[in-house]
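Below you will find the structure I want to go over with you.
Of the protein chains in this complex, all but one are displayed in their positions.
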Amino acid sequence: MTVILDKCFGGKQGAVNLAILAILLLVIFPLWLDLFRLGLIGKYVTYAFVAVSLVLLWGNGGILSLGQGMFFGLGGYCMAMFLKLEASDPISTKIQTTPGIPDFMDWNQITEIPWFWQPFKSFPLTVFFVLAVPTFLAFIIGYAMFKRRVGGVYFAIITQAIALILSILIVGQQGYTGGVNGITDLKTLLGWDIRTDSAKYVLYFINASLLIGVIILSNYVLSSKFGMLLLAMRDKEERVRFSGYDVSSFKIFIFCYAAMISAIGGAMFTLQIGFMSPSFVGIVPSIEMVIFAAVGGRMSLIGAVYGALLVNFGKTMFSENFPELWLFLMGGLFIAVVMFFPDGLAGVYRDHAKNFNLADWLIASYTKWFKKDANMLGDKV
Amino acid sequence: MSNTDFILAIEDLTVSFDGFKAVDSLSMYIDKNELRVVIGPNGAGKTTVLYLICGKTKSTEGSIKFKNIEMTTLSEHEIVRAGVGRKFQTPSIYENLTVYQNLEVSYPVGRSVWGSLTFKRTPELSEQVRKIAAEVLLTEHLDLEAALLSHGQKQWLEIGMLLMQDPELLMLDEPVAGMSAKERDQTAELLNQICQNRSVLVIEHDMEFVKKIAHKVTVLHQGKILAEGSMEKVQANEKVIEVYLGH
Partner (left out) sequence: MFGYSMEEVGNIVVMQGFSGLSLFSVLLLMALGLAIIFGQMGVINMAHGEFMTVGAYTTVFLSKMAVEFDIVNSYFVFAIIAAFILAFFIGYFVEYALIRHLYKRPLDTLLATWGLSLVMQQIFRSTFGAKEVSAELPEWLLGSFKPTPDIDIPINGVFVMGLALIVTVGVYLFMFRSRGGLRIRATVQNRMMAGAVGINTQKVDRLTFALGCGIAGVAGAAFTTIASTGPTTGSLYIVDSFMVVVFGGAASLMGTIASAFGIAQAQSILQFFMTSSMGKVSTLMTIVIILMMRPEGLFASKVRK
């Protein structure tokens, strides 16, 4: 029992923190906020998936990906393609030149559904592709880069370039992707109208529960030997290699895992907000997602969620009322977090509430796990 | 090249960097359970030879056979898994982990991604950690964060981490650099003990220390072997005195 507690919740303290987050997301927000605001929270929670992925990848693994937006976007696009095909039945599109295909294809003189849209007629296949397409792309990038020992700033720049390529490609291939507007006017999921109030509530709860699930799974990853090796690789990569570990395969795995989590967030975004566009794929969204994790605390899975919620709340507030101030604030946030609060909110929390070690709980859980077992075994010997 | 009884057989090994030959058709053989020390002036290619064996640097020509398996085409972790352990010049340990965890990470179980995710601690592991900790004189410090160890203890911890892998060939790059006289003696004792069931290759400058441990000494100069043999024989060699020991 304690093993499960330590491994999946990051120890007692971690479990308490996770429970607080779960209550906040699943009870307090739905009771307190109206549907419009809850929808906003739901949107922020989808970004939190990416922030969590960056805690694993960047905070623990030392691998800074400036292309997480593309995985978020790919997950979202896969889901959007399915919903779009469902919304484009011949009856509701009968005014088009070619009924039965998505409207933007019709506008671009395309007369039949292209081959790579075909699998998205099936929901099970769509779910598979939501997870598989981003993971596969991450695998290719990771394999090529990590096998050749590319890391650090090189990796960051190249992932950024790939995110740029993908966003230009999506904007440029209007007929196949919906172009700069993205894929819009999504209506139903397997006949279930996702625009109704009840659907919005249901999707919000699925989304928040998935996030909690992802955090639990990620806690497990970090508390296993894998997690310890991840930290070891971040700090002493050569030593790990000369202890007989194939460093690249560990990095590929965590990059793929991070891509998959981000994609889940993207797919949930599409379902909740009802569209997906290239504005979530390119350089700017990708790097903004890094700041969510940085503000929350790059080592803290739960901190990253709060980071995503807070930064986006600020963004919504400011960019509506004082759009000019917002860019200053955002820029200042990047600088301040890096210069003065490298451990983010979680670090501030830890420093000001010594009994509530939010940021330290990861490291503490390793130590606890090892010490406990060591003592246990010690008793037997 | 035919199979041999040597644990390590290096033949015609050459590596050049933009035309400069750091190691020049070097041949060297190490026996089972032998403790070999490589000495030589700075830039003689000692560390490069070590890098070549452990796979960090790729050779231009020649062969390195470990237990008759060709090593030059393998990657670093494959070489480690074949049974070659390598210590870095400055102690390379995980400063934020405890001594116990440092040793545990080096335990050769759960080395794949999946293996590490499903890795469970076993009584054998704990036993092994304690045994090795005793060998490298760190039993009392098992729960100490590694960053708090003295420089000499860090060197021992790294040797301990290598012993966790139970390698058949252990390579050490200047293991006593920065150690006190007492620590040097203890390290010499440790190495003499270690090589009872494995081969050890040491790069070292401290001649007093070399005398205490070496079974055989190889002197490198400009990427080539200048002399090889027992310590007395090498020390008497005029060429060696001229390029190295003389000053």
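Each chain carries a letter (A and B) given by its place in the written order, and its residues are counted from 1.
The rule we apply is simple: contacts are C-beta pairs under 8 Å (C-beta built on N, C-alpha and C of every residue); 3 or more make two chains touch, one makes a residue touch a chain.
Everything numeric here is computed off the predicted structure, so don't read it as measured data.
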item	value
Residue touching the undisplayed chain, where the options are A:Val171, A:Leu189 or A:Val247	A:Val171
Touching the absent chain when the full complex is considered, from B:Thr48, B:Gln165 or B:Thr218	B:Thr48
Among A:Trp117, A:Phe275 or A:Phe334, the residue in touch with the chain that has been omitted	A:Phe334
Interface residues of chain A (partner: the chain not displayed)	58, 62, 64, 141, 144-145, 148-150, 152-154, 156-158, 160-162, 164-165, 168-169, 171-172, 283, 287, 290-291, 294, 324, 327-328, 330-335, 337-339, 342
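Basically, only the chains that are shown with their structure count from here on.
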item	value
Chain A-chain B separation of Cα centroids, rounded to whole Å	43
For the chain A and chain B complex, residues of the former touching the latter	221, 224-226, 228-229, 231-232, 235-236, 238-247, 249-250, 253, 363, 366-367, 370-371, 373-374, 377-378, 380-381
Of chain B, residues touching chain A in the complex	54, 75-77, 80-81, 85-86, 88, 92-98, 100-101, 104-106, 108, 110-113, 116-119, 121, 123, 126-127, 130, 142-143, 161, 165
